[in-house]
Structures are given as structure tokens and as C-alpha cells.
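In this view, the complex is presented without one of its protein chains, the others remaining in place.
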Amino acid sequence: MLVQFLLTGLALGSIYGLVALGFAVIYKAERVFNFAQGILMVCGAYLAYTATTQLGLPFPVAVIVIIAAAALLGIVIQFLFIRPLSGQPLLPVIMITIALSIILKALIEILYGVQPKPLATSLPTGVLILGDVRLSQLNLTAAVVSWVCMGVFFAFFRFTKAGLLMRATADSHEAAILSGVNVNRINAGAWAIGTILAVIGGVFLGQIQLASTELEHIGLLALPAVVIGGLQSIPGAIVGGILVGVIEQLASGYISPKARDVFIYIPLLIMLLVRPWGLFGNRELGRV
Amino acid sequence: MAATDNPILRVDGLQMRFGGLTALDNVSFTAGEGEVTAVIGPNGAGKTTLFNCITGMYRASAGRVSFAGQDISGFAPHRVARAGMARTFQNLALFPGLNVRDNLLVGAYRHGASGLIEGAVLGPRARREQAAAEDRAAEILEFLGIPELAEAMPGELPYGRQKQVEFGRVLMQDARMILLDEPMAGMSRPEKTLMVALIRNVRHRYGVSFLVVEHDMPVIMDISDHIVVLDFGRKIADGPPAKVQQDPAVIAAYLGSEEAGQAVFAGAA
Amino acid sequence: MARCADGTHAARRFLAVAGAALSLSLGFSSSQALAFESPQDGVYEDRIDWGVTGDMSGPAAGSQHPWVKGFQSRMHLVNEKGGINGRQINVLAEDTRYDAPSERIAYEKFASQTPVLGMSGMGNSSAQTALVPMINRLKVPVVGTYTTAKASVEPTNPLIYGGFCGFKQMAQVGVGHFANSLKLDKPKVATVHLDVASGVEFNGYMDEAVKKLGGTNVSIPIKVVAADATPQVLALLDAKPDFVAIHGVATTSLLVLKAMQQYGVDVPSFAITYLGTPSVYQSVGEAAGKNYHFVSCFTPASAASPEAAADLIAQAEKDGHGALQDDINFVAGWVVAGLVAEAITEAGEEPTREKLVEILNDGFELPASGLSSKLVYTSKDHEGLKVLQPIGYDYATKKFKSFGDYADFEQYVN
Partner (left out) sequence: MTSVSTSRTAMPIDEFAPSAPARQKAAARPLRWLWLAVAAAVLVYLPFVLHDRAILGYRLSNIQLLNVGLAQLNLTLIAVLGAVSLNYLTGCAGLVSIGHAAFFAVGAMAAAATGAQLGLPFLVSLVAALIAGAAAGVLAGLPSLRVRGLYFVLSTMALHFIVVFAFSEYQYAAFDVFGISYPQPAIGPFALDSALKWYFFLLPIVVLCCLACNYSLKHREGRALLAVRDNEQAASSSGIDVRVLRLKAFAFSSAIASLAGALQAYYLTTVSTELYSLNLAISFIAMIIIGGMGSIAGGVVGALVWLLLPSVLTGFAGELGAAGGGLAKIFVEHRPQVVNLIFGSLVAVLLIFAPGGIVGAARKLTKLVRPGAEA
């Protein structure tokens, strides 16, 4: 049973990790703590619904459309909501992401109605049996895709010019501005990437369940994930996501589903008190 | 009169390290009661670090600070303030959300004892303290010559005026010693003259001691009784202005060569 | 003065502005104000106001929104046919976001602010429980609740009338039917339920119903925002039940069904009424969905006889709710609106809240319509729709199918 919980937690945690990764990218670039990450994920599920069910696109084309739309969404959000507030203190920036999530949720409900929509993508639905352990192929695919995305993402950061620029900008805004980097463009790029990652997570969660605005709450589990891992740290986000997935499974399996929140948030609180920079973050931040 | 006769502040072997960098290296000096002691030195000499160590903003790696007979090493800033030491900041530290009068009233904090709830229910002690502080603030604004600015927000004032407001807040603390971190920086000549007069006035009237970091040599030579010179975190000279001015090590530290250094101090001679 | 401390000035200014706005709006329409009619019970010369509350934008919107739409559609039809005694029925729908304070505001609004003859809905059992004292005080009858809280019907309240299948009957019919059709003596049952008030309540009724047959029931809670049901299904494997009862929202029940399939837990399952929507069946797929049923006192349009469902289908299409016509919640709203229309009709030419209560409390019956089982209110029992039937889904025809007649399942209810 333990192995089962661990593996399922790992698979599920990979999706959280993916969403958390998107979150961390945005945070790293602009110091924006994005409470709209959950609803961006929901957007993914509905984009998939539009692309596959409403437009009837073949799956590979649908994937491209979804990713392009997500990138566009991220850029538009950054331009309309985030850029005007750059340099503002913490609360306004947090609040505008909350406002953004209210707006997006209302728009989704106006466009699609409040009933959840079933997704019909051609993702695998079978079961993989490994001894006693059974993993849904969908969860497994989600995990694999998450890891591929993370890999692509690392390669992007490490080996492409745009990725290098992003890293440099995240390290020092002033230096980047001085050396003539178009910081706005970099930030828009970060939002595009962050949104794409959230949207991919959303496609999987939508497929596991339904496309519904209630998925937002699941997406918000990326927040504790990213903090436990370390706000500044890309690997931290992924590890944090996996941890949250595993904790969720173990708490629900051995204690009660209701206990999940305390088992995520009590460690979070302890982490904040003892090691606020997270498992993988840098020490300099956040201490009195 | 020599500083050591009647020291109010005694700094003993103060050391401050940031990682591998030594910002203060075994600095010792004393400041006399009722005197103006200046700390000078080229940029990066560790003057502001010294201030921060004395006032508890930084916790020194080693060394002791005693103030008015009390060992204040390791005190948190508010305890240092309560012991009777006040300071200004290099880059101005006002409360932008509070108007000038309220900025001054914050300075009176250490003289009161009423709490949040007493204020909330208009308790007699809170009202008494408030009235006393308001009177004192009016007096100080008058003293500074800016009574008409009481209602102004600091952000609306020119830089020199803001420095005066900060000085006013420090005066509200009725401290025995005031630390001024570059009080003249960014000021026009007439403003500087006014500030010098203010410092003199306060010192003579109230017997307050000063510890001043300042770059304007003529001013320093003019107002100080005693000068401490730092370079690369080490004390390189210590004495009355006339002596320090002639010290070759000081002159070299300032401009690398004795001639150029002499030119710097010439104005003050 | 400190920005932060200067509250009174701005507050004063705000009051001044508010006062000005108020007087402006008064002056603007003072001429109309004189002629304004003010009927106490929401009955006007040409219309009757009727209130509906439901969660239209909150966590339960997925099921309560269709219910409100169903209610409105039925009333459109009533109005198109000339209304009731020459009056149109004007439905005032309030979104209560699954939130107790909003429900309170809406109820008081219906009492005096925009007075209504009566109201329906109230789909949050906690909010409903909280409102019972207020209902007793303000006396606006609640006819056709979307969910019936225990406090609303025990003891029988002359002002509150159920309009949905009760959790108790859902448990009884589900357990009775499966125990019978699977020929089980002492059935072993597992109940997967949300860890919220209604889930705990449903599980209690399951305990009761199973115990009556000498069987055992295992409670397996799940969180509303779960992303995975592996722990639940592992608990199921452990319990080895003969059949499973599912309480939840669409997303959680889907998770449970899919996880059951993944683990090859091939036992029949039945869900509470609220889950009877085609989208649940479509997303779960045929393999897992063929053995999954829900119990309901309502019949989805596709499982009903063409005559019975004709009006509903036509009106749903007309109102642009074509996609909802097979949603059990839409049907429920439709049926309750029919109940309301019938009650108003019987309350006579000049209906009042009092008359309405009298009609309903003295023994009121609606025969099974083909879209629901028969509804009975007596002075001692206001639950209303007590007979349910299990319903399944035929993937080939994409239609719901019932397993007989409501009368066949009456035996399980008491």
C-alpha cells in the first residue's frame, strides 16, 4: 500500500510540480506571487475543451493551439495587469493576481457555462500494472510529460540565449537594464512560460476529472509546493510539488482526506519559521 | 579638553565582518560628554558601519560599546535609543505616510508609556503624553524655524527641509547623544550654515553630545572638538581637528598624496 | 494629520456623497413613488413574484445552476400558457454562492424588500439549518427545497416543503434495490462520501439502511477538491464491498469511478441524485460507467416517455438550454416549478402566503408525472418526493434508462 501511495503521489505530484514550476518562473522573473496560477490551470482544461471538442482539431494540432493560446494569454496578462504594477509593494501585486483569477473565472463561466465539461483528448486511459501497484496510464503520461517539460525548460534556461537572458534578469534587474536587455519582453516571456506550464497541468487534470472552475483549488496546491521547495528555486518547485503530492496521498490514505490540509500547511508553517527560503532556496531572503 | 577626560561614549576594539570582508577592524575611541566628535574617512572607510554597530542595527563581531557608563554592546536598536542615543540616517529616514508633526511625535515615543489600548480608549495617560509631545513638537518646529510645515507631508518638501525634519525628530528624543550620518549631504550652502548653527545651538543649550559623519571638511573642522579618522575599517588618526588636519597618514588616505590632501583641508584651516 | 489617522474626514465625505446620491435618486423618481403599489405577499394585479435561491457562481453551481434554469424554463412555459389565474409568474432568482450570509440576505429580501408569495431552492443545508428560525419569524413559505436539511423537516415545519429526493430515501432505495437484485443477505457496503455535512449525513443513512438488512457499511471520506482517489479505492479493495454508494460532486465521483476501474474493482455502484448528469457518464467512459447508477425521484428526459418529456425538451430548446435537458438537476427544477404552479393555482384567485401554506399543509398530492415520482405532503410529513428509482446510462443510444416504475421501488422506502 505504501509503495502504491508513494508512486501515485509521485505521479500526481509531478503535475503539481509542473504547475509550481510555472509559478516559480513567474516569481523569479518579476517577484510576483501569482495567486492566479490555479485559474490559469483551469484555462488549460477549457482550452483543451475548445480545441478538441468544440473545434474538433486532431490532438497534435490541438496541443499546438493550446500552447500558443496559453503563451498569448500569459503575455496579455503580463501586459494588462502586471506591468502597470511593477515596482509596487507586495500586497497590490498579490491582490491583482487574485483580481485576475476572479476575472478569468467569471469569463470562463460566461463563455462555457458553469457546468463542468468532459474532455475527450486522445490521451491514454488504461492501467499499468507493476506487481501490486497499479498506475493509471493517464497519471503516468502526465508525470512523463511533466518531466519532459521540466527537461525542456532546463535546456531552455541553460542553452538558449533567451533563457540565459532570463536568468540574468532574474538575478539582477538593474544589471539587465543597464546592459540593454528589454526587461519587459523578458518578463512577458516568463509569463508565457509560466502560463504554458500551468495550462499543460490543467489539460491533464481536466482529463483526469472534468474541465471545471473548481479545479482552481487543486491548482492552488502549487503555492505551498513552491514555498516548501523554495521560492527562488526551480528544482525546489518540482521537489515541492512532488512532496505535496506524496503528503496528500499518505495523509488521505492513512489518516483522513480532511487531514491533508494540515499535513501540508503545518510543515509549510514550520518551514517558514525554520527555513523560510525553502528546501532549495537562497538564504538571503525574507528574514527579519 | 581631551575626550578621554569625560567620555560619554566608549568604543572598544569594535570589529565587524561581513563574510570575508572586514568592515571594521579593532576600532577604539571615545567621545566626550558635551562635545562634537566627528568620524571622517574616505568612501568605504566603514563610517556608517560604525554607526550601525553602535546603534545596534548590526551586531558587532567583536568589541564593546559603552554609553554613559552602561555597556550597550549587543543592544537592539530600540534599547540603544531608550538608553539615550538618537541617530539620523545617511539617506534620510522619515515616515512618508506621516506629516511633519507626526514624524516629530514619533521621536517622543521613548518618553511615554501608554499602550495601543490606552490610545484607543483615550485613556488619561495617553492624552497627557500626547499633549506633552505635541507641545514639544511645536516648540521644536519653532526652534527649527519651520512651524508652518507642521501639516506638510515630508515627500512634498525639498531635501534640505526633510533633513531638518529628521533632525527635529531626533531632538524630540531628548537624547544625551545624537549620531548624525552625513547631516549636510545634498544641502545648499545656506542650508548647511543653518544646520551648523542648529547643531551648535543644541549642543550649547542642552549639552547634548554629537557624533557626526560628514564629508564636508570645512564644516567638520568648524564644528568638531575631536575627530576620528577611519580608513579601510581601521582607525588611522584620532585627535583635535588641528592635529588631524596635519596628520600625513590622513592626508594620504584622503587623496593618495600629501599635496592633494592638503588642498582638501585647506578650506577649513 | 496622518494619512492613516484621518478617518473621520473621509468617512464624513463619503456619507455626504452617499446622502447626495440617495436624495438624487429620490428626487429623480418621487413622482413614481407615490403611485407605487406595495403588496405584502408579492401578488400584483398582473403578476406574482416568486423567489428562487441557488448557487449560481460558487462551488455548487455545477448542479444548482441547471436547477434554477429548469425552474425558470417551466415558469416560462406556464406564463406562455397564460399564467395562473391571469397572472404571470415572475421568478426572482438570487445567487447565494453556497454561502450562508448570502442565503440570509436573499431570504429577508424575499420577505419584505421584494416581497414574494413563496420561494424555492435554498440548496445549502447548513445555510438552511441556520435559516429555520428566520423562516419561522418572517413566514415566507419555502416550497420545493433543493436539498432538505434535517432541521427543516424534523419537526415538521408548516413553512418548509421539500422538493428533492431525500438522502435517507436515496440510501434506502439504493441499498434495497442492490441487495435485492444481487440477492444479498447481510450486504457489505462501502460509502464513499464527501467530508462535508451532507456527506456525513448520507453516510449515516447508509449505515441505517444497511444495518436494517444485517449488513455492514464502511465510510470512506473524500475531499471536495481531491485530485486523485487512490486512497479511497485502496480502502475499497480492503473492504471488499458487494456494492458501493457514492456521495460527491461530479469531479470526485468521476475520480472514484475511474480509480475503481483502474484497480479492477468491478462492483456495482450507485450515486446520489445530484450526480445524474450525462457529462459524468460521458467522461467516465463505458467500461466504468456501465455498472454505475444513480438513484433519483426524478426521471431524466431521455429515460421518460416521449409525451412526458415533450414540454420540457421543447422549452429547454426554446430557452437555449438544450444541453441541459437531460441533466437531472434541470429536470428537478422543472418539476419543482410545476409543484409551485400547482400550489399557487390551488391557493385560489387571490393567493396569499397563508393560503399557500394552508393548501400545502392540509394534504397535498401531485401524481407521478413521468418526470418524477408522486409527491405527497401531509401535515406530518413535508418531505414530498419519497419514492426513488435507480437509473443507468445506455452508452449505445446515449440515453438514460430506468429499471422499472417508481412503484416497484416503493417497498424500500419507509
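Going in written order, the chains are labelled A, B and C, and every chain counts its residues from 1.
Heads up, the rule we're going with is that contacts are C-beta pairs under 8 Å (C-beta built on N, C-alpha and C of every residue); 3 or more make two chains touch, one makes a residue touch a chain.
What you are looking at is a predicted structure, and each value in this text was computed from that prediction instead of being measured.
The chain that is not displayed touches the following shown chains in the complete assembly: A, B, C. Note that of C:Y98, C:Y161, C:W334 or C:Y377, the residue touching the chain absent from this view is C:Y98.
The residue touching the chain not shown here, chosen from B:K47, B:R169, B:K192 or B:K235, is B:R169. For the chain missing from the display, the contacting residue among B:L14, B:L94 or B:M187 is B:L94, taking the whole complex into account.
Contact between chain B and the unshown chain involves residues 55, 57, 76-78, 80-82, 86-87, 89, 93-99, 102, 105-110, 112, 114-122, 126-127, 129-133, 135-136, 138-139, 141-143, 145, 147-148, 150-151, 153, 169, 173-174, 197, 201, 205-206.
Of the residues in chain C, those that touch the hidden partner chain are 1-17, 19, 25-26, 29-30, 32-34, 36, 38, 56-57, 92-95, 97-101, 104-105, 107-109, 112-114, 125-126, 129-131, 133-134, 137, 149-151, 196-197, 200-201. Across the interface with the omitted chain, chain A contributes residues 33, 81, 84-85, 88, 90-92, 94-96, 98-103, 105-107, 109-110, 114, 223-224, 227, 231, 258-259, 261-262, 264-266, 268-269, 272-273, 276, 285-288.
Here, only the chains that are shown with their structure count from here on.
Relative to the whole-protein C-alpha centroid, the nearest chain centroid is that of A.
The centroid of the Cα atoms in chain B and the matching centroid in chain C are 72 Å apart.
Chain geometry summary: the mean Cα position of chain A and that of chain C are 35 Å apart.
Multi-chain contact residues, meaning those touching two or more other chains, do not occur anywhere in chain B.
By the touch rule above, chain C contacts chain A in their complex via residues 56-57, 59, 61-62, 65-66, 195, 221-228, 230-232, 234-235, 249-251, 254-255, 258-259, 261-264, 277, 279, 282-283, 285, 323-324, 327.
Across the interface of their complex, chain C is touched by residues 1, 4-5, 8, 12, 15, 106, 109, 113-120, 125, 127, 134, 136, 139, 205, 208-210, 212, 214-215, 217-218, 221, 248-249, 252-253, 256-258, 260 of chain A.
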